[in-house]
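Omission of a single protein chain aside, the complex is shown with its protein chains in their original locations.
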Amino acid sequence: MTSFVVVSLDWMGVVVFAITGALVASRKEMDIVGFALLATVTGIGGGTFRDLVLGLTPVFWVRAPEYLVVCVGVACVTFFTAHLPQSRYRILLWLDAIGLAVFAVGGAKIALTAGAAAPIAVAMGVATATFGGIIRDVLGGESPVILSREIYATAALVGATIFVALVSADASATTASIAGFCGAFALRAAAMRYGWTLPRYKSRPGRSPEDI
Amino acid sequence: MTSFVVVSLDWMGVVVFAITGALVASRKEMDIVGFALLATVTGIGGGTFRDLVLGLTPVFWVRAPEYLVVCVGVACVTFFTAHLPQSRYRILLWLDAIGLAVFAVGGAKIALTAGAAAPIAVAMGVATATFGGIIRDVLGGESPVILSREIYATAALVGATIFVALVSADASATTASIAGFCGAFALRAAAMRYGWTLPRYKSRPGRSPEDI
Partner (left out) sequence: MTSFVVVSLDWMGVVVFAITGALVASRKEMDIVGFALLATVTGIGGGTFRDLVLGLTPVFWVRAPEYLVVCVGVACVTFFTAHLPQSRYRILLWLDAIGLAVFAVGGAKIALTAGAAAPIAVAMGVATATFGGIIRDVLGGESPVILSREIYATAALVGATIFVALVSADASATTASIAGFCGAFALRAAAMRYGWTLPRYKSRPGRSPEDI
């Protein structure tokens, strides 16, 4: 039962991220191949980076081709339905928050299983949750949203940290996963609902932004 | 004899892609180091990605340094000759189509040899044929051409699919390679000659492009 939930959430993360990639393709009025490419890099990009630096090769989607197939399928469906009323945009944001929380915990878990130290596991959680979106934005010609907007990577950081801390404190994997997921999701949800942001760096007299 | 042709085509692919990278450098009026870098990432970028995700490390050009040497050599030659009458631009487009077809089949073949499943092999064919150009465009500050123009990745997709399908149907590797190469090349050639494109996604009432 637990593992069914975990697997379902994992797939939800891949699907939701793939949709956000396809929606960027729709904004750029790409053809269906562009949809498939952006959906795929967004859905599996973060996990690919994680597997590469941990040395877990072939990477996960080479071992389990369903991931690739699902991403391409999502791209096709989005290609023909993206014009539908965008009331679903709000739903998508919430699904994306779930995906973020799932990947943050899942990435950290895989890193710990591979023998990585605690700070590396936290970093892998953040990377798994965010690098797909970064690649999507670079390829789509947009400034990486993660670098300039509301609390997003921070939520992944909090979730992965909670998970790793609890595992280090000998909590069960299930407990740690649930706590990490809830922490990341709650922070992201609150940030969306109340518009929370972290303070930005502001240039001050004595140094103008044109410098360096 | 067959393998001589295969090796020759493989080198032609690397050389042609390296030239396209150097030509982007010439548009940006870079120095010779910029030429060498863009030529190299374009010529060997796709295969590097393929080897990394398949776990075939060290990657091919670490095992066979000639690839690197040839890419740098191509950059140097282009640096001193790119101003020549551009009547050769048309020739280059056709050579590029050959490179695309060769890499699509070759990438899929290497993936199958490494034990990857059919959909992964097709994806590796497309990635080998297109990722070098994507990296070139990102580094050169251009919108990745593959995401917005005529039939290109699609031709690689068709060629890799033909190859993998025939191999799965127990055709000989030679037959499958030739069929895959011809399929990719013919589609790309027709697209160039007749201006074929895939239909683009068009935003429709009910959803404006500014959304999401």
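By written order: A and B. Residues from 1 in each chain.
The rule we apply is simple: a residue touches a chain if its C-beta (ideal position, glycine included) is under 8 Å from a C-beta of that chain, and two chains touch if they have at least 3 such contacts.
On a predicted model such as this, the values are computed, not experimentally measured, just so you know.
Residue in contact with the omitted chain (choice from A:62, A:75 or A:157): A:157. Residue B:35 is the one among B:35, B:131, B:181 or B:201 that touches the chain missing from this view.
Residue in contact with the omitted chain (choice from B:12, B:77, B:138 or B:165): B:138. Summarising the interface, chain A meets the missing chain with residues 52-55, 57, 114, 116-120, 123, 134, 138, 143-144, 146-148, 153-154, 157, 197-204, 206-207, 209, 211-212. One chain is missing from the display, and on chain B it is touched by residues 23, 25-35, 37-38, 48, 52, 57-59, 61-62, 65, 68-69, 79, 82-86, 89, 92, 138-141.
Here is the rule we go by: only the chains that are shown with their structure count from here on.
Chain B has its Cα centroid 29 Å from the Cα centroid of chain A.
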